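Every protein chain of the complex appears in place save one, which is left out.
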Amino acid sequence: MATEARAGDEFDVAVVGGGLVGVATAWGLSREGCRVVILDEGDRAVRASRGNFALVWVQSKGLGLAPYAGWTIRSSNAWRGFSDLLKQETGLDVSFQRPGGFHLCLSEKELEARANVLKRLHNQPGIVDYKTEILTHDQVKAMLPDIGPEVVGGSFCPLDGHVNSLRLFRTLHAALNARGVTYLPSHRVDAITKEAGEFRLATPYGEIRAAKVALAAGNANMRLAPMVGLEAPMRPERGQIVVTERLRPFLNHPVVTLRQTDEGTVMIGDSKEESVDPSGLTIGVSATEAERAVRQFPLLANVNVVRTWSAIRVMTQDGFPIYDESQTHPGAFTVCCHSGVTLAANHALTIAPMIARGALDASLVAPFSARRFHVQEAG
Amino acid sequence: MTAAADLAPSYELVVIGGGPAGLAAAALAARAGVSTVLFDENPGVGGQIYRAITSTPVRSRAILGEDYWDGAALADEAKASGALIVNGATVWSLDRQRLVGVSLGGKARLIEAGRVIIATGSQERPFPIPGWTLPGVMTAGAAQTALKAQGLVVGGRTVLAGSGPLLWLLAAQTLRAGGRIDAILDTTPRRNWLQAMLHLPDFALSPYFAKGLALLREVRAKVPVHRAATIEAVGTDRVREVVFSGAGGTRRLPVDLLLLHQGVVPNVNLANAAGVAHVWNDRQLCFVPVLDAEFGSSVPGIAVAGDGAGIAGGTAAAERGRIAAIAAVRALKPQAAVPDTQAIRQRLQREEMGRAFLDCLNRPADSFRLPEGDTIACRCEEVTAKQVRETAQMGCEGPNQMKAFLRCGMGPCQGRLCGLTVTELIAAERKTTPDEVGYYRLRPPVKPITLAELASLPISEAERKAVER
Partner (left out) sequence: MFKRLADSSPAIAISVDGKTVTARAGDTVAAALLAAGIDHCRTTPVTGAPRAPYCLMGVCFDCLVTVDGVGSRQGCLIPVREGMKVETQLGRREAGR
């Protein structure tokens, strides 16, 4: 991959953001034959792609926006093919698995709340029909033999899976490199204008020009989108994760707050905090995650924690993705969402071809336009 | 023996590390009436330089040398000072609010500190040569620790390789103890002498000058010394021979033990995780914390003393500890009597005089810091130099993205044995400076604790609500 832009380089699409959403979209664009440049920040960027939990997750998606359930299932179903394509290109296996996943409850109250959420979700008009079962302790134990006695039950969805998301991140970068896509780190985009039919993106290292622009810069889309007549209302939040040393396999299904990676480490946690300071870490939050993990799987008590970290979630104001094309700046698109892992297959195989063609397919993504925020205000 | 439950919820001063800086700091502060606790993870105080000073089975004082026994006074002083000294205590977390996470006997506690002095000292610089992960390859410091703490002296076919004062000191101590050294491979690049000579006048005045010359004479009289431009540890299950190239071509020596050393570098993990700003020191080829004249860091109330503040040796470490402790006492108890800093600073200056000469002379060659090919850079995750170099070429600009891509620095040592190598490799590939590249962003726990220990810590209602939904 070229890591410097040369004078006279011509690009069909500039993808702003080198995280998972950006590189998945860029890879899809490259497959469509587009000449792509990726503008990324540097090593110290606030980067959700280095802090995510790596689930390819379906259960409980779509409460509040029914089409999101179908969109998620589409990606979940496309994931196997997506990972096969990546493996063919790079030889790297991102270890995608879809054995079905659990949400475990540690009290009757939690289980009841869980059942209510699922009921409300699946009672929505227009929701795609997918199965999520509420299971008793014994039913869970039949599939997860190491659960502790405090697990009263949980929910299970056969469509849930997970992946090695850091390897996915590396694999996409490696694939783009092999395709000769230009990747420009430390090229934070300060301004975007459209002149003479092309976009001009101002960076600390000069101007990059491209026929189209795809904004995939996470929470920074809030700053960038208005430059091209779009909007991306965001509300970033912080999450913390605890990770253990490598262990022999003991867990065959991901749990929404606890999963064993293919490398053997166990990732724990799904906290939500208001803070947007990525360097801060609240020990009491890690302690809560650890305490719940030990109650869920008592055999983890003596396992060593080797790392904890916090990361800032990319979160739109209502939590659902934003896919938009600009009316005022034709050729400018936003690709913005929280679930960059789950939806990576969609971004690569569905969204990217739309951008390559120059128009989003309303039948698939109209519900995800940021215009919905105004509809709600009006209503 | 202090148990985790015996610890108070807070201390005015928490000192982390029981080497010369920590011992001197704790003693001074406690004597001034400051409530002081010193946490040290080893079974006894002394740090690495005065390792096992209160318990060593080595009876003959000549073996370890008089400088070692200086540590006894520091240990006695600290013990008599009234500071609570807790060994076997691993500090795994420190934050900007000076909340100290410590693990003791399998139990974790969070302790509030009015002030913190980080005195976690130094570690040996990574020495990434082919085969350095094989059993039978150890650091020279490890052999010295075994000698000090357990009276274990190398007995089989032994080769020492590298550069720096500790290498020669270990050689002398080993020979005095009746140990065997077959050869020393000196990796000091000849041109280092040119740079070093500029600083010779200062070095000639420093206490290290005469001692250093005497050591070199003592060792060279008994052990063949070869210059080496490349070194490789060869074997499958363990090291069987060491292959090196020098002026006389390539040579092979059969070995049972290969001891590596190319200087020491600050142990930055805890300070880094606490948010202390660091900067690249190009003369010492390592990151050092940014400190004021009293060793205060960029985080209010947290000081870094001893070799963790930049390498200056054990005697200087104690003086630095005292200066940091005086600053802490003045902040905590303005009326308390403290020693005159002028005299301490003069002694410190004398100790630091020869440092430029030693740094220039012992600057490790690029070839021993910037590995190539399949040589392992990250021992824990077995990431090779070639992988790091290729990923940097792909556009990966820094160690944190590298960590995400290759897992280097993600194992239990948390980058201690690969951090400098990875940063320097990225800088070399991307034709920039290590300062520009930066270092791993470290997070607690900087030493592993169990999930149960983490789970046992206090949790507020808000913290619980952030997780339970």
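Here the chain labels run A and B in written order, and each chain numbers its own residues starting at 1.
Everything that follows uses one rule, which is that a residue touches a chain if its C-beta (ideal position, glycine included) is under 8 Å from a C-beta of that chain, and two chains touch if they have at least 3 such contacts.
Please read all numbers here as calculations on a predicted model, not as lab measurements.
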Touched by the hidden chain, restricted to displayed chains: A, B
From B:267, B:297, B:375 or B:456, residue that would touch the chain that is not displayed: B:267
Selected from B:43, B:201, B:300 or B:458 as touching the chain missing from the view: B:43
Contact residue for the chain not shown (choose from B:153, B:196, B:344 or B:425): B:153
Candidates B:137, B:228 or B:361 - the one touching the absent chain: B:137
Those residues of subunit B which, in the complete complex, touch the missing chain: 41-43, 48, 52, 55, 57-59, 63, 88, 90, 123-124, 133-139, 141-142, 145-147, 149-156, 158, 177-179, 237-238, 256-257, 267, 379-382, 411-413, 416-417, 447-448
Missing-partner contacts on subunit A, residue numbers: 146, 245-248, 250, 264, 266, 297, 299-300, 302-304
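Just so it is clear, only the chains that are shown with their structure count from here on.
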Distance from the mean Cα position of subunit B to that of subunit A, given in whole angstrom: 40
Touching residues on subunit A, where the partner in the complex is subunit B: 1, 3, 42-44, 47, 49-50, 110, 166, 169-170, 173-174, 177, 183-186, 242, 244-245, 263, 268-273, 279, 281-294, 300-309
In the complex, subunit B residues that touch subunit A: 93, 95, 99, 101, 110, 275, 391, 393-401, 404-407, 410-412, 414, 437-438, 441, 443-445, 448-452, 454-460, 463-464, 466-469
